[in-house]
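Here you go, one structure.
Note that one protein chain is taken out, while the other chains of the complex remain in position.
Chain IDs A and B follow the sequence of writing; residue 1 opens each chain.
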Amino acid sequence: MKNIKLLLAGTVAALAFAGSAAHAERGSDGDLKIIFWQAVSTLNPFLSGGTKEVYSSSMVIEPLARYDEKGELVPTLVTEIPTLENGGVAKDLLSMTWKLKPDLKWSDGTAFTAADVIFTWKYCTAPDGGCAQAAQYEGVKNVEAPDPLTVKITFEEPKPYPYSAFVGAQSPIIQAAQFKDCVGAKAPGCTSANFGPIGTGPFVVKDFKPNDVVTFVANKNYRDSAKPAFASVTLKGGGDAPSAARAVLETGEYDYAWNVQVEPEILATMVAAGKGHLETAFGTNVERINLNWYNADPKLGDKRSTKEAGPHPSLSDPAVRRALSLAIDREIIDEAGYGDAGKPTCNIVPAPEAVTSTKNDSWCLKQDIEGANKLLEDAGWKKGPDGIRAKNGVRLSYLYSTSTNSVRQATQELVKDMWSQIGVQAELRNASASVFFGGDPASPDTFQKFYADVEMYTNNFDGTDPEKYLAEWLCDKVPGPANGWQGQNIPRYCNPEYDKLVGELSKTADLDKRHELSKRLNDMLTEEGAHIPLIHRGNPSAASNSVAGIKMNAWDSELWNVADWSRKK
Amino acid sequence: MTDATIAAAPPAKAASPARSALADIWHQFRSHKGGVVGLAVFVFIVAAVYIGPYIHRVAPNAINIRDKNQWPSMTHPFGTDNLGKDMLAQVLAGGRTSLAVGFTAMLLALFLGTLVGVMSGYFRRLDGPLMRLTDLFLALPLLPLLLVILMLFRDTLRAAFGPETGIFILVVFVIGITSWMHTARIVRGDVLAVKSQEFIMAAKSSGMREYRIIWRHILPNVLSSIMVSATLGIASAIITESALSFLGLGFPSDFPTWGRLLFDGANFLQLTPSRVLWPGLAISLTVLSVNYVGDAIRDALDPRSLRR
Partner (left out) sequence: MFTYTLRRLLFAIPTLLVISFVIFALLDLAPSDPTGDLPLTIPPEVREQIRASLGLDQPFLIRYMKWLQQFFINEPINIFESLTGWQVGDGQRMRVLSWATRSPVVDLIVQRMPQTLWVVGLAYLFGILIAIPIGVISAYKQYSIFDQIGTFISMVGYSVPTFFTGVVLIVIFSSYLQWFPSVYDTNLQVTNVSTFLAQMRQMVLPVAVLALYNASQITRFVRASMLDNLHQDYVRTARAKGVKEKAVLLIHVLRNSLIPVVTVIALGVPTIFSGAIITEQIFRVNGLGQLLITAVQGADIPLVQTLTFIFAVLIVLFNLIADVLYGILDPRIRYD
């Protein structure tokens, strides 16, 4: 045992020595060890749109511009962000022009040109390719290169918010030379390219074991000659969130663990070991309870939760929807399941600040059991002998489903308890995440089918503009057999007024006006009870105290500035 | 000890009235110290989980968030969990479900396994088809199988028997039909060995009916393997149940069971160790006591190891 201890002491000393080296030198700080408990399947984010693939590949391939930790666009491979003011975005909103930085090199030493950008667009929009990020190029009519350092994007119709294609971690540029034979149906066959894309980022893939471990080394041709400080990165996958947090915070074997959503008191015990700390960034994730506006009675069979089933017998009453929200104490849910990684919210658009409404906070953020009881009483829902409220034989008894996750199950129990105080009964159900979020039309347990009265999960939007997100609650996006259950309007909310406002938003270019409209849409959803927003969820990650330079970012990849990370002295 | 047993072994019992045979077995059982202690512990556990809630009158799913993560105290003898639910009440309530599921599922698996094992071991014509069926069941990927069963039967059962009984039937059925194969293979192996022994030949040539040969001669001789399967089967049924509810196949999440309590508590090991200690101990004690009872029954039924 003594030997092992000595060995460990030696390692620590070696690390300390490495840490004291000058920071302004590439590759001086040794190996950075990152753990993703959901293992990385491929390093081509166009073939798998999972967050883990997007984040891990962001160390290698980069977009033209990305969001910083405040949600503001910063240029990466271009000289500036095109805007209406600097003429980069055309007055008619039909085109935009990006100016590439000169002398940029791919990690293999060849020049980075506009042709690569055009190729990326063609690659992701090729038929039969199944590109997971195709939505980023929606509305793009053409991408062309007037000269090798200029990229001009033209749109099919005026785009008030044009920053989607080639912006953010979801839309990086891949090398045309490497992927030229991998377009369309041939994409999956190019295993070596998909497992080791050539990029412009600070690191280069050295070895990749799918669903297990990725090894990166510093990019010799990276544009900043002093970066990255780490010579290599080991990105290990597998296990679960608590054990990933333990490997950073308690045993200190790893430097950074992504997505450690674990009960706050468990994390607190681990942080107490003194080896690491938690970093949280708040993006647009909101844990919400969707209320089903259609009838979900199992007796209806396949008609459940569709238009034919008719309105929900009790949830169609606005008083019931309001009372269900009033009865919930968001503070307790936050404390039990999220801690510092969550904040109570009543908005479905919780960030960025410019589009965040505070209108409903006054009545909604505070639990009001009495008020909720009175509301139900006045609406004619009387308590029966079993303590459950009912009216005309309709009982306030709900099937409450969600995906399997210990925090979600705890929240379910808490909400059930709170609702029981206003005479509402809940039967809890959970389905494994791959079924719940899967789109299998044959499964009764998907969140789209919504064969339950209420269901709970988290959703968010990419980037900082909520337009596309708010359009999810349009009447024609209600999932049903007609569209193979593929709509995004899960609560089956439908309000012509709302549809009209969304139409207005899509035509507005003025930023302040856009913000104001977004807030109004958000407020409509909360006030009318399309859903009950619960918690504005942050992205919690665990970081070792020995790593400097981490800037948690919820708008882009968490590893967006890994080039700036270094080992502390 | 072994020698003494053998020396004292009398010739096989003559046919005697059923009642006195039972009394005989009971007499044998009582002389087995481990069996008696095991039975006492087991009776205690069963009594505790069924009578306990009348003494410790705290609802197992009553949430009291202010009292979360408590160590054992007078009000909460086993402490509380992270939502402030009383652990003792949960262990007691969980025991009722776990014991019921564990035993029924084990019995179902044992019945299926023994049936298939004896049939394929004894009747050569059935051996091929039944063992290939066993191979098929062994090969089926468990998770997708469970998801399919859930999809096909959950709503039907829930409608027919209500949420709790419906899910109980589903869970027992699922565990039963996915865990009989080991027993079947083991019993078949034993039957093959027993079948070739002289006394079976003798019984056959004496014109004894086949089902009587199986009942009187084959089954008693493969009993010890069945008993081991039974003890191990209870443990795995209790644990499998928790895996099912994790998949969303089992009982609702606010319905405590021993396996689930252990699973949920594992990450709270450093914070509130009593959260995992008691459910873990409960499962182990149940399995241990059943094991000793099984040993005693086997000894009592084994004509060769009679000790008078």
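Criterion: a contact is a pair of C-beta atoms (placed from the backbone, for glycine too) under 8 Å apart; a residue touches a chain by one contact, two chains touch by 3 or more.
Just so it is clear, the structure is predicted and the values come from calculations on it, not from any experiment.
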Hey, which of A:T215, A:T280 or A:T356 is the one touching the hidden chain? A:T215
Touching the hidden chain, out of A:S28, A:S41, A:T120 or A:S544, is A:S41
For the chain that's not shown, point to the residue among B:I45, B:I239 or B:I297 touching it. B:I239
For the chain not shown, which residue from A:A135, A:L300 or A:A548 touches it across the whole complex? A:A135
Which of A:R66, A:K99, A:R223 or A:R246 touches the chain that is not shown? A:R246
Per the touch rule stated above, subunit B touches the missing chain via residues 1-2, 5-6, 9, 33-34, 124, 127-128, 131-132, 134-136, 138-141, 143-145, 147-148, 151, 181-182, 185-186, 188-190, 192-193, 196-197, 221, 224-225, 227-228, 231-232, 235, 238-239, 242, 259, 262-263, 266-267, 269-270, 276, 280, 283-284, 286-288, 291-292, 298, 302, 304-305
Residues of subunit A in contact with the chain not shown: 1, 4, 8, 35, 39, 41-42, 44, 47-51, 128-135, 185, 187-189, 191, 194-195, 207, 209-213, 215, 234, 236-240, 243, 246-247, 250-251, 253-254, 273, 432-440, 442-446, 457, 459-462, 483-484, 486-488
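Definition applied: only the chains that are shown with their structure count from here on.
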Subunit B to subunit A touching residues, read off their complex: 61, 63, 65, 68-69, 82-83, 147, 151, 155, 158-159, 163, 246-248, 252-254, 264, 267-268, 270-271
Which part of subunit A faces subunit B closely enough to touch in the complex? 242, 262-263, 265-266, 269, 298, 332, 335-336, 404, 406, 409-410, 412-414, 416-417, 427-432, 435-436, 442-445
